[in-house]
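Heads up, one of the protein chains got dropped from this complex, but the rest are sitting where they should.
Chain IDs A and B follow the sequence of writing; residue 1 opens each chain.
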Amino acid sequence: MEFTVDQIAQLLDGTVEGDGSQMINNLEKIQEGKPGSIGFLANLKYEKHLYSTHCSAIIVSKDFVPQKSYTTTLVKVTDPYSAFSKLLESYAELTKPNPLGVEEPSFFGNDSTIGEGFYRGAFSYIGKNCTIGDNVKIYPQVYIGDNVTIGNNCVFHPGVKIYSETKIGSYCEIHGGTIIGGDGFGFTPQADGTYNNVPQLGNVVLEDHISIGSNSTIDCATMGSTLIKKGVKIDNHVQIAHNVTIGENTVIAAQAGVAGSTIIGKNCVLAGKSSIVGHIELADNTTIGGNTGVMKSVIEPGTTLFGFIGFDVKAFLKSYSVFKKLPLLQDKLRELEKKQ
Amino acid sequence: MEFTVDQIAQLLDGTVEGDGSQMINNLEKIQEGKPGSIGFLANLKYEKHLYSTHCSAIIVSKDFVPQKSYTTTLVKVTDPYSAFSKLLESYAELTKPNPLGVEEPSFFGNDSTIGEGFYRGAFSYIGKNCTIGDNVKIYPQVYIGDNVTIGNNCVFHPGVKIYSETKIGSYCEIHGGTIIGGDGFGFTPQADGTYNNVPQLGNVVLEDHISIGSNSTIDCATMGSTLIKKGVKIDNHVQIAHNVTIGENTVIAAQAGVAGSTIIGKNCVLAGKSSIVGHIELADNTTIGGNTGVMKSVIEPGTTLFGFIGFDVKAFLKSYSVFKKLPLLQDKLRELEKKQ
Partner (left out) sequence: MEFTVDQIAQLLDGTVEGDGSQMINNLEKIQEGKPGSIGFLANLKYEKHLYSTHCSAIIVSKDFVPQKSYTTTLVKVTDPYSAFSKLLESYAELTKPNPLGVEEPSFFGNDSTIGEGFYRGAFSYIGKNCTIGDNVKIYPQVYIGDNVTIGNNCVFHPGVKIYSETKIGSYCEIHGGTIIGGDGFGFTPQADGTYNNVPQLGNVVLEDHISIGSNSTIDCATMGSTLIKKGVKIDNHVQIAHNVTIGENTVIAAQAGVAGSTIIGKNCVLAGKSSIVGHIELADNTTIGGNTGVMKSVIEPGTTLFGFIGFDVKAFLKSYSVFKKLPLLQDKLRELEKKQ
């Protein structure tokens, strides 16, 4: 995939300063680029790299005035960051793998159907009575159980496991090793100290435009559905327990966990390693900081919690700054006591 | 699977108020139920749902007196929660998948044996010299190494990996993506700053009635065995390091971790994201709170720890409540100092 700098400038509504006939075949960071690549300079903190970059061209703001001499070619645009993102998306669209057809051996159960434009990789397994839409890419070693429905334009990366009865919408992408629909963790204690399994009869429902990272888990509901609503983005190693509901466009970072039956609102952010206990609700637009534990419902939309047991982030940080001085405070208190 | 309300009442030793001839084909929550389903009302907090439920029947206490009019049929029993659990278990038993036989291609190593009533899914792998009991279900893409022994009535969900030399009892169930027997994390530092691997020659032993969730890991011992005793229940994303012993009927929730050579007692509870350091012991009936780190042995049975470095849960919560007011305390102290 090769374009000239001039062609790229045209795509981005920009102007060229330097040799517009050079061939570009890659996008790179300004400080890491090699000849043949194009980078960008949006934050002037990185300006120094412009004067030493090996990129053949750099996208800059139309207002940018260089302070030193440089050897690269400039593409001047209104907003360098947006322009580069646009270029990145065009590049990704053009270079995206589009595997098609069936690699054998693979397993396709009775009474299952799959639409047009599909890929079923070697050693992939699709159970009985599944309904799968168009342009669905099922990579090698993926498992899809019985009675699963999947919409259009979904991608299942290698090793994903989808248990029976799961319902998945369109434009969903799930990365390697993620398990959807395993049993919820429910046991009833017996008089002798042992536990009986509580049967887990429900399923998982993923709506449209959901992204899930690698090695995450979403458990099926005890009854009914564990529900992930439209536009939710989930990172790696995330745990979603049985009967949880995650609201639209909520973002959950790596190693976070949500315990059973909790309901998370819309447009929330759960940062890395945050933990939400079971049977509570978080209002829309709640933000939970990294490592933060949440032990009761959040009523007020737009709340930000932080801390071992999370409370208002500003209040936590003030308390933590005093925590660092606690030995000193203790000494002062002792001195005051002595003076009494 | 369909029963009349009368048949269900008979199973539960209950009495019917309303139309006992209605057909029931599903169990649902009182607030989510559809016609044809049966729900229950145990906690009167949920009573309002009785008056608007779409469930065809609701199990209630024999002492329950409705405060408003309702349209559903009541099944009156001594203990609605237990009755519903019983119904759930009967339903699960009747509807549980019971796959049988071999799906090809699958791999079955030399000198291995498997009992009656088995299922070996497509792309499953069983190594050499394994001994596997009756009614064992091995789902697609499961790996079982060499010299593994497995008892009766075990289920291995898709993608489970069991390393060579593992010993597994009867009535064990392991969910998708869980890895049993990977190398323990042991390295000896060298003078030049590099590390040499410590050979990991031991194995993992799982006794009977063990449940393990999705994407968990149990490492093999350096020598001897990492040992999970009878009745232990392990959730998703749990890490059990080399040479750990987990006592009978201990419950370990999602994303918890136990470091090397630690010994956990019987009937303990490790809550979500708790961490136990290596080379310590926890007494029987110890409870470790969520996110809690444990850095030394717990001697007293029945102890409950909580906190960043866990200590007595009540003491921690008191300290944490003062922590929230630390900026105020600091101000007061400063004022007192000024007055001196």
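Note that contacts are C-beta pairs under 8 Å (C-beta built on N, C-alpha and C of every residue); 3 or more make two chains touch, one makes a residue touch a chain.
What you are looking at is a predicted structure, and each value in this text was computed from that prediction instead of being measured.
Trainee: Given the contact definition stated above, which residue among B:S37, B:Q141, B:T226 or B:N267 touches the chain not shown here?
Mentor: Per the contact definition at the top, the residue touching the missing chain is B:Q141.
Trainee: Per the definition of touch given earlier, which of A:S52, A:N196 or A:Q330 contacts the omitted chain?
Mentor: Result: among the candidates, A:Q330 touches the missing chain.
Trainee: Consider the whole complex, including the chain that is not shown, and state which of B:F123, B:Y139, B:F156 or B:Y171 touches that chain.
Mentor: B:F123
Trainee: By the contact definition given up top, give the residues of chain A that touch the hidden chain.
Mentor: Output for chain A: 27-29, 32, 85, 88-89, 91-92, 95, 97, 103, 105, 121-123, 139-141, 157-159, 173, 175-177, 209, 211, 213-215, 231, 233, 235-237, 248-249, 251, 253-255, 266-267, 272-273, 290-291, 307-308, 320, 323-327, 329-330, 333, 336-337, 340.
Trainee: Spell out, residue by residue, where the missing chain touches chain B.
Mentor: Its contact residues with the unshown chain are 105, 107, 123, 125, 141, 143, 145-146, 159, 161, 163-164, 177, 179, 182-183, 185, 187-188, 193-195, 197-199, 201, 215-217, 219, 223-224, 237, 239, 241, 255, 257, 259, 273, 275, 277, 291, 293, 295, 308-309, 311, 315, 318-319, 322-323, 325-326, 329, 332-333, 336, 339.
One rule holds in what follows: only the chains that are shown with their structure count from here on.
Trainee: Rounding to the nearest 5 degrees, give the angle of the rotation that lays the CA atoms of chain A over those of chain B.
Mentor: Fitting chain A to chain B on C-alpha positions yields an angle of 120 degrees.
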